[in-house]
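Below, a portion of the complex is reproduced, with chain positions unchanged.
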C-alpha cells in the first residue's frame, strides 16, 4: 500500500524528448508564464480543487531540459507559433525571452536512429541520423539527463516523450525481455529500434518516471516496462487524448445509455504543422489511426462501421479541425444523425495535461508507486493496462485516486 | 428496505394523458409492433442486458388507454406521422390498424381547463374548454381510469402525462397542501390549475404510479406529490431529456475533466409540429427554456453565458434539429470552439424511454417503493429530487438501482 506523499521537497526536473517542438514550446512558455503569475492556470487539473490538499511540485519549481533534433531556439519556435496560430501572445513572448534562453542551454542533441523517412526529412541534413553505435547512443542520452540533474541539483526528474509519431515498429521476441533488448542494442541492430526506444530505455535505466505522450509503439515495449517496474519507476502512455477522440469518448456512452445503435461513426481530422506533415505519411498515420479508432467498439460493446481520416491541410497549422458524423438508429429502427465540428489548438490542449501528468507522476514516485499509472488513463487514447475507454469511467479512476492521495 | 419484486403478474395498464399525440401514437404503434415481433426493441433499455433478470411487465402484456382532446383516430394520427416524417413505416401501419382501433375504444375525452390560448387553438372548438366544475372534472378523469382498469381486468396501471407543454402556472400556498388544493378545486378556481393538475391529482387519488414527461409545472406540485407518497405511489418527472439537452448533459462534463472554461454555450432548436406551434408561444416556451438552460451551470460549477432558442419551423415537423456552439478557453487563455448539430425525431427518441419508465415505475410499485424515482433522473431535463445533471452520474444511479433490483 503506497504511503502518503510528503510535501514536494524542492525542485522537480522535467526532461522533454522533443524539447523545441510546438507542444514542448507551448508547455514551457505556459509553465513559465503561470509560475510568474502572467497567465491563469487554465487547462491544468492540478490547479483545481481536484488536487486540493495533495502535495504536488509547485509550478515555480519546475526545471526544464531535454533532447531535440530540430535546430533553432525556443524563442524562434515561440515566434513561429505566434505567427501561425497566435496561441502564444506576442507581449507574453517578449516578457519571457530570457527564461526561454536559459532553458535552451539545457537542450541536448536528440537521437535519430531509424526515425523513418518523413521525420528525417524535417531535420537538418547534418543531424538526420545519429551515427554512434546504439549502445553508445543510449549511454549518451542517459548521461545527458544525469548531467542536467547534477548541474541543476535535482533529486527528482520526470521524463516525457513529446516527439513526432514514428512509423510502427515491428515487434518480436527481442523486445520481450530486457536481456534480449540489450543484446539487440549491443549488436547495433538499428532497425529493431526507434528513437523512442532509446529514450525510454535511458529513462528506465535511470529509474525515472516516464510519460509517453505519442502513439509510437517502440517505447513502452515489454522489455522496457519491466525495467521501469524493476527500477521502481512509474510510467504511462500512450497517445495523448486531446481533441476528436476526447469528444468521442465523452459522447459515445450516451448512445449506450439510450440503446441507440450507432451504425456508422465517421471522423475526419484536418491539420497542418509538422504534426500534419508527419501524419500525411501513410506509415506514420497508421500508428495514429489505430490509436484513434479502437475505442468505439470498446465503449459501445458491438462492432460498427467506423472511419478515421487524417489529412494534411498546411494552412491550418496547429489549429486542428475535426468533423465527425454519427449515424444511429432508434425506436422503430428509425435512422437519425448527429455531427460535430471540433476546432482546437492541439498544443494548447496537450500542454496542460502533460504538466498535470508530470506532477502526478512525480507524486506517484514519491508515494512509492511504480508500473503503469492507471489513474492517468483519461489522458490517453490507448491507456496502458486499462480497458475503459469511456471518458467518464476513466475520470472516476482519477478522482478515486486523488481521494486516496488526499488521505 | 424495498423487497424484491415478484414476477410481473399478468397485464399492465398504461394510461396516457395525450393519447393520440405524435409521441403517444408512436409509442403505441411501436409497443404493438415489438410485442408482435414486427420490430426490434431498439431504443428500449428495458430490453437490454441492463434489465436481465429483473421481472418487468412483458411488452405483450401492456394494455393502452388514455385521455385526449384532439379529434381523429390513432390510425389517422399514424398516417399523418407517416406522411410528415416517415418514422412509422407504411407497411407496418397497415398490419397494425386493427390493434390501433381497439386502443381508440379506450380513449376518453381529455380535460381542457385553463390550458392556455395556444393549446386551446389546436383543439376543435366544441372541445376547447371543459365546462364542468373542477371537482366533477377530477372525478370524471378518475372514473375513466377506473372503468378502464375494470373493463380490462387490470390490477396495475401506470399513468403517463404526454400532453403539450403548458404555460407556467403561478404557484402559491394553495398548491402546498392537499387540503388547500382541494379547497381551491371545490371553489372551482379554474385559473389556479392546468389540465396537468387535474390529471396528476386523479392519478394520485387512485394511488397509481405517475410519469410526468412534460415540463409543465402544474402537475407535480407539493400538494400532489405528498398525496402520491401518502397513497404509496411512485412518480417521476419532469420534461423528458431526448435531444439537445441529452447531448449537453453528456458533453459538458468533458470540459470540466480538462479544466477548459466554457465561456458561452449557445443552443438553437428548430422544430415543427404541434410541439413547435405550442413552443412558439412565448408563454409556453418559457416553461421549456428554463428546463433546458439550468443544467450547464450545475454540471460545470460556475456561471456562464448560455442561450437556448426554440423556433418554429413548420417544414421540419417532428424532425427536431439543434445547433449548439460551445466557446471555451484553455491553456494560455486561448479560445477554441466546438459545435454540434443534432438531427433527431423527437417522438422516436421519447417513445422508448416512456415505455422504459412505465415498466420501471411498475417495477418500483411492485417493490413497494413510493415517492420520486430518483434512478430515473437520466430521462429528465429537470429530475425531481436529484441534483445531478451530469448524464453519467445519472446513469450510475440507474445501473446501481438495477443491480439492487436484480438482487
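Observations, loosely collected:
Each chain carries a letter (A and B) given by its place in the written order, and its residues are counted from 1.
Throughout what follows, a residue touches a chain if its C-beta (ideal position, glycine included) is under 8 Å from a C-beta of that chain, and two chains touch if they have at least 3 such contacts.
Predicted model only: the values in this text are computed from it and were never measured.
In this structure file the full complex is assembled from 4 copies of one chain, 2 of which are shown.
Here is the rule we go by: only the chains that are shown with their structure count from here on.
Think of subunit A turning onto subunit B: fitted on CA atoms, that turn is 180 degrees, to the nearest 5. Taking the mean of the C-alpha atoms as each chain's centre, subunit A and subunit B sit 45 Å apart.
In the complex of the two chains, the subunit A residues touching subunit B come out as 26, 29-30, 33, 39-45, 47-48, 87-89, 92, 246-247, 250-251, 253-254, 257-261, 329-334, 336-345, 348-349, 351-353, 378, 391-392, 395.
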